[in-house]
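The complex appears here minus one protein chain, its other protein chains still in place.
== subunit A ==
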Amino acid sequence: MNSKFFFPALPGGSPSGDGYFGAFGGKFIPEALVAAVDEVAVEYERAKTDPGFAAEFEQLLAHYAGRPSALTEVPGFARHAGGARVFLKREDLNHTGSHKINNVLGQALLTRRMGKPRVIAETGAGQHGVATATASALFGLECTIYMGETDIRRQAVNVARMRMLGATVIPVTSGSRTLKDAINETFRDWVANVETTHYIFGTVAGPHPFPAMIRDFQRVIGVEARRQIIERAGRLPDAAIACVGGGSNAIGLFHAFLPDTDVRLIGCEAAGHGVETGKHAATLSAGEPGILHGSRSYVLQDDEGQITEPWSISAGLDYPGVGPEHAYLHDTGRGEYLPVTDAAAMRAFRLLASTEGIIPAIESAHALAGAIEVGTELGPDGLILVNLSGRGDKDMETAARYFERDADAARAEGAQK
């Protein structure tokens, strides 16, 4: 193994041969997809030990995506986080504006190895769709992106970007018209077109080998950040914090720190209007074990196993499932999962913009809100690493609407007093 990205199995971190992290994972898929999913697994195992694959992946990450991404200390923001030192891992500075490009470049290379001319993908916030459309343009692949109708409305800029890059964007009108339904529709396409098509799954969920493979492609985040923070702060952080929808940016950050048992790994889930209101997407905080999109993990479901509709202001976290490795880290206690409301995330969103001149994605703002909470707990001696998984350009309309409503509500309240 001569690549810095593909490490040998880490303690407790890698799945069993049939794709289980403890009780979570596996392969709950239609028979028609078994051959294709197995092909991905076999090809990925081969690619992992092929120095040519690793070298090409690293070249793309360095010279196309722009890695390593910066580590930025944010003292202005940190004053509001108990005075702890806070560093941001700047995945927002990657080409296409988020961490999603890491995984997509890996899977695009794999698609080429498998000789498939077409890729499909789901997208919530549009970041994975944009990354997939980008890699498709680069590799000359035909590309179709499924996106919930609700998300198409709230992430219009990313829809325009995908179309500019040559992708076909198909609105999904079933269910809650968000990420979950987009994934269902992408699976339906895959079943029908599996011979010509690879499904570039966007997060560390889905059937084995997707959770492990996508984690491996995202591990670079934590590998770089661990080295950078030791260089800059002289020690490991007290906490590594990331937002969790499906959980790809979080697992990418966490994985390099798994053996560092003094480093708390904190995933911030979308609590929407509040976990107690039922309008949330806090799967690990409020869900229970179940099966969704090909693996056993935690899900939001009713008493008879029907998946319930999640809620979050952030399209990328608006998902009733979570990757199986997070379920495993949750149950073993190695990971902590913190619910963060829309309101707390939006406060952190504005705070980072006004104190540091960095507009985060609303998804990433959930991690920033978590940092405020953890920093307040740790105080001035604390050292916090936050994964800024994406940038907020796509969210300007949602943010403007949110703060306008917020101001209206404040005025109305003031008038009543």
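Just so we're on the same page, a contact is a pair of C-beta atoms (placed from the backbone, for glycine too) under 8 Å apart; a residue touches a chain by one contact, two chains touch by 3 or more; residues count from 1.
Note that contacts and distances are computed from a predicted model.
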| item | value |
| --- | --- |
| UniProt protein name of the chain not shown, from "Peptide/nickel transport system permease protein", "Homoserine O-acetyltransferase", "Tryptophan synthase alpha chain" or "Long-chain acyl-CoA synthetase" | "Tryptophan synthase alpha chain" |
| Residue in contact with the excluded chain [from A:Ala23, A:Ala156 or A:Ala192] | A:Ala192 |
| Residue among A:Ile307, A:Leu329 or A:Ile384 that touches the chain left out of view | A:Ile307 |
| Touch list for subunit A against the chain that is not drawn | 18, 26-32, 34-36, 174-175, 180, 184, 187-188, 191-195, 290-294, 299, 301, 303-308 |
